[in-house]
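Missing here is one protein chain; the remaining ones are kept as they sit in the complex.
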Amino acid sequence: MTKEDVTMMILSAKKQAGLTWEEIAEKIDMSPVWTHSACMGMNGFSKDKAEALVSVMGLPQEAVSVLEEPPTKVWEQSVPTDPCIYRLYEIVGVYGPTIKALIEEKFGTGIMSAIDFDMQVVRVPHEKGDRVKIEMSGKYLAYNAW
Amino acid sequence: MTKEDVTMMILSAKKQAGLTWEEIAEKIDMSPVWTHSACMGMNGFSKDKAEALVSVMGLPQEAVSVLEEPPTKVWEQSVPTDPCIYRLYEIVGVYGPTIKALIEEKFGTGIMSAIDFDMQVVRVPHEKGDRVKIEMSGKYLAYNAW
Amino acid sequence: MTKEDVTMMILSAKKQAGLTWEEIAEKIDMSPVWTHSACMGMNGFSKDKAEALVSVMGLPQEAVSVLEEPPTKVWEQSVPTDPCIYRLYEIVGVYGPTIKALIEEKFGTGIMSAIDFDMQVVRVPHEKGDRVKIEMSGKYLAYNAW
Amino acid sequence: MTKEDVTMMILSAKKQAGLTWEEIAEKIDMSPVWTHSACMGMNGFSKDKAEALVSVMGLPQEAVSVLEEPPTKVWEQSVPTDPCIYRLYEIVGVYGPTIKALIEEKFGTGIMSAIDFDMQVVRVPHEKGDRVKIEMSGKYLAYNAW
Amino acid sequence: MTKEDVTMMILSAKKQAGLTWEEIAEKIDMSPVWTHSACMGMNGFSKDKAEALVSVMGLPQEAVSVLEEPPTKVWEQSVPTDPCIYRLYEIVGVYGPTIKALIEEKFGTGIMSAIDFDMQVVRVPHEKGDRVKIEMSGKYLAYNAW
Amino acid sequence: MTKEDVTMMILSAKKQAGLTWEEIAEKIDMSPVWTHSACMGMNGFSKDKAEALVSVMGLPQEAVSVLEEPPTKVWEQSVPTDPCIYRLYEIVGVYGPTIKALIEEKFGTGIMSAIDFDMQVVRVPHEKGDRVKIEMSGKYLAYNAW
Amino acid sequence: MTKEDVTMMILSAKKQAGLTWEEIAEKIDMSPVWTHSACMGMNGFSKDKAEALVSVMGLPQEAVSVLEEPPTKVWEQSVPTDPCIYRLYEIVGVYGPTIKALIEEKFGTGIMSAIDFDMQVVRVPHEKGDRVKIEMSGKYLAYNAW
Amino acid sequence: MTKEDVTMMILSAKKQAGLTWEEIAEKIDMSPVWTHSACMGMNGFSKDKAEALVSVMGLPQEAVSVLEEPPTKVWEQSVPTDPCIYRLYEIVGVYGPTIKALIEEKFGTGIMSAIDFDMQVVRVPHEKGDRVKIEMSGKYLAYNAW
Amino acid sequence: MTKEDVTMMILSAKKQAGLTWEEIAEKIDMSPVWTHSACMGMNGFSKDKAEALVSVMGLPQEAVSVLEEPPTKVWEQSVPTDPCIYRLYEIVGVYGPTIKALIEEKFGTGIMSAIDFDMQVVRVPHEKGDRVKIEMSGKYLAYNAW
Partner (left out) sequence: MTKEDVTMMILSAKKQAGLTWEEIAEKIDMSPVWTHSACMGMNGFSKDKAEALVSVMGLPQEAVSVLEEPPTKVWEQSVPTDPCIYRLYEIVGVYGPTIKALIEEKFGTGIMSAIDFDMQVVRVPHEKGDRVKIEMSGKYLAYNAW
């Protein structure tokens, strides 16, 4: 049983149960972003969260240890083609140097961690059309000098 | 006089005046993210904002029309190497499919616009080390069917 | 049952029934361009259009929910090799900067949306040989400044 | 004097004269799309159109023969990064196979020529926001069998 | 039954019957170049040629409609590695600009069509070693100006 | 004085003298294809042909030894973008395996040499539009077995 | 039965028989380099050598005609990763221009054939550690001028 | 003064003096392969060899220390286009796995060093046309296990 | 039975036995780094180590000879995406030229061998968070001059 197998089981169980990712996330008491990415095999579960998910989704017990395995994070398109994901890539291309300059101005020479990191995706009502709001936060890491 | 020339003048004037991007942004009454990216030639100024910048930074009058020109947004590294920018690329690689799934769950089949779009970069104090917070918001655009 | 499975069923049913894409499109009251791309899995159906297609093509009922799923738009050749598709790529290479310049002249700094978008392909009789006419229309989106 | 030199002269003269591409096109009695692309060095002028442009823009006489030279059409980004041009690339990625299928359905096995080809870019008023309309037409070319 | 399936059947029948491509081509009254490429799935058959091939090679009747389908011309190596094919690629790299210059000198600004196109491969006896002769001919297409 | 310098001098002298490549080739008693490619720096001249060219075009004497230097054949676009050259690349992609199969059928396992090689480009009158004819011939080289 | 199938059979028979490539080569009276590469499907056998191999290795009779088929030489990594093969690639990168310069100095403008070619790999005893000696020899081919 | 500068001086002095690489190599008592590659900046000179070269070629004294600097070995084309160098690349593609297999058979699991390495290029007379012989020898390095 | 098959068996046996890589390494008296990489098929076992592993993990006897086979070291992502591995790639990008300069300063012109090489990964306790320590050591190899 691989991580891919478990992802397939989760998607199938989700469809059958008519659950949203938000609902699944709530049931295991984690955020929707983390929950979805971990179910896709892009993050590893702690033992108790793996057990919670197995119980919520009615997965076989063997899935617990698979969900706990550390993920190998692989993506195959260095430039993504799906329009929804490409727009994010475009934002990095256009605004990446700006984010870098403002981090350096506010913190010093360093980066925002993508490991000690969290993210939310929110729907914000707006009269000219609702907006997608993405909030990322990562620990500032200063470059070491030695 | 090209956009690159004007960017050089801005950087030089900024250093001499000892101004931060936040201060420049405030003086022309725009956000720091937009201000920096437009000064880098990645966004175009309206006439009044171009005039404001020229006045604030002591640029030659001819720079106004250059700042107003629409930008051609080009980046040369399809996978960025600078660690600060690469981490953003990595976030898109790891969490791109998750953001897509949650947008679809919350809105329907569509994307977050990268054009009708805004962003803030904020320093958030935290006891275990301050955090970089990036907030993006873009209009939801539903795929047309015809 | 995946989107690929349903595409295979549609192609098989289409061949057996001797239907053209135009006829299928007409039966579900959509345009041929949208209908073909959605049958290929490149666009998602609304519930009623999915039901119409299932009925017209004699697909299993389970296909409805698959047709409704949001598509993940992936293409594998960053430069397409098929001559018919390559010519379109070539047009973007040769005339892309021109389209950009004329949009900026007519509208201001911004883009043509590829999401709020429609397209027709028409055969135009011509004495020196009939012509393919492709008409695209997309909403103008102005870059936000904030 | 190279094609690049002449392009620079045209851009400079255009700015000084305050002319739009539409106005320049009208003065030499050609379409705006062709006029812009030829001024960018992506198409070659006939002798009389070259002379007309030189006269309209006040270019040196030597520019006539340079404008007449056949272009070498080169673009450096196999995937364009500018958002306005990328959207066109995306349309080819998403709808390329659809355009191919419909050409085959309407004409037979063959392609739309990108050489015996013309294009218009039009602003179409629309209550929910004006739209960019791009009309391409190219001669249908059937694959030879021998 | 796909084009790949039919190609496999043809290769197998060809080996069993001990036929050359020249002989097959002669039997269906087409050229060897076109015949081979169409059997490989790189060109589409007309109905009568498809029926002729099915009869000559003893293929199942269902193969007729598959042979008639328009091909999707895909190659996976943008730079081919097989030495025999690489040499052709090398010729394009070395002599491409020369062919372009001579076409422009003899015809004007335009190209040789690869669609209204034919080719022969001939063995030419030579005292210092026989030579491969490749003759291509394509319709000259002049760039349109509009 | 480099090969690039000499190419520039040739192009300039050719324009001033109003000579075609065919005429230059005739004057030095070589073919137009070879003459153009050697003038572009893609082939090396023998001493007498270099002297002939220098005399015909009025180049400085020093150019003789530069024209004699062996060329380093470099092209920068692994997939060429100019439509005239791309069509040749496309022909290799579509018909490369066919040419290979027919060489093997006519000669045995081996290749057409691109070194012991010649080529002509001819204009062939045709009632439906004149045609470009490209004739290549290269020595058959059998793979060695040892 | 494909070339891949036959390669698998050879490897399996070789392991069972405990033969080295040198021994197999000797039994069919060919060199080890050619024998290995032909067994891998990178060269084609003559009829008698195919029969000899089939007899030596106890392969099915059908393998003879497969071994005789001309190979399609494909490699998938344009830059090889295996350290043993990469070192050879590195030698080409570092010493390629040097080999070219010395061939030109010793022979004139031309190349070493990779088709009329042979190679040996030898172990040379050396007090500071034995050495791998690779000897390649290819016919000098002069560039044609016509 | 950079390595590139010194290479230019050497090439110029070599042309003026009418020396071959073999003659230069002999004068400094090194092999032609090493001498050429070191003059191109692909290897570093020892102090005495640098002084010998400076004296032989009449270079400025400052060149000695530049010739001694360790080289940074860079090549820009991951697949070389020049036919003479490409053939070497092709040999690695076709015979790389064979060389690896024979090294493993003769020595064990390991590689041929490209660092403790030497090479000769020799002209070998042959009745059917002289041959280029390339002899490489590198120390066998066994993979460490620890 | 291939190296991939044996890797799968090892992973399965390891999970069932609840062993760590450190424990496996200790049982066969090798280092954890070498043991893991060899179990992944990236290094070859000596006969006695292969037998030890087969015995420790309860693998079939046939696995011994497979473990002894020399590995073909292939990786598919030229830029790795997994964050843990990418950080190592980043270190090579940022500090590669520095390591080169310091090796040259301490040893002379040459490299650190990646073949006569060993590595340890250690957990180092640290009050501000434990650290990963990677120690590599490789034999210095001086470039040969001949």
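Each chain gets a letter, A, B, C, D, E, F, G, H and I, in the order it is written, and its residues are counted from 1.
Heads up, the rule we're going with is that contacts are C-beta pairs under 8 Å (C-beta built on N, C-alpha and C of every residue); 3 or more make two chains touch, one makes a residue touch a chain.
Bear in mind the structure is a predicted one, so any value in this text is a computation, not a measurement.
Considering the whole complex, the hidden chain is in touch with A, B, G, H, I.
Against the chain not displayed here, chain B makes contact via residues 15, 77, 79, 81-83. Residues 65, 72-75, 78, 114-115 of chain H touch the missing chain (whole complex, contact as defined above). Not every partner is drawn; the one left out touches chain I at residues 20-22, 32-33, 36-37, 40, 42, 73, 75, 78-80, 82-85, 87-103, 105-107, 110-114, 117, 119, 121, 123-124, 126, 128-140.
The criterion applied here is as follows: only the chains that are shown with their structure count from here on.
Interface comparison, E-F against D-E: more C-beta pairs in contact at E-F.
Note on A-D: its contact pairs, compared by residue number with those of C-E, B-I or G-I, agree for more than half at B-I. The greatest centre-to-centre distance from chain I, using averaged C-alpha positions, is reached by D.
Note on chain placement: the centre of chain D and the centre of chain I lie 55 Å apart, centres being C-alpha means. Centres computed as Cα averages put chain D at a distance of 49 Å from chain H. Look at where the CA atoms of chain B average out and do the same for chain C: the two points lie 32 Å apart. Residues of chain I in contact with at least two other chains: 72, 79, 81, 83, 115. Chain pairs that touch one another: A-B, A-C, A-D, A-I, B-C, B-D, B-I, C-D, C-E, C-F, D-E, D-F, E-F, E-G, E-H, F-G, F-H, G-H, G-I, H-I.
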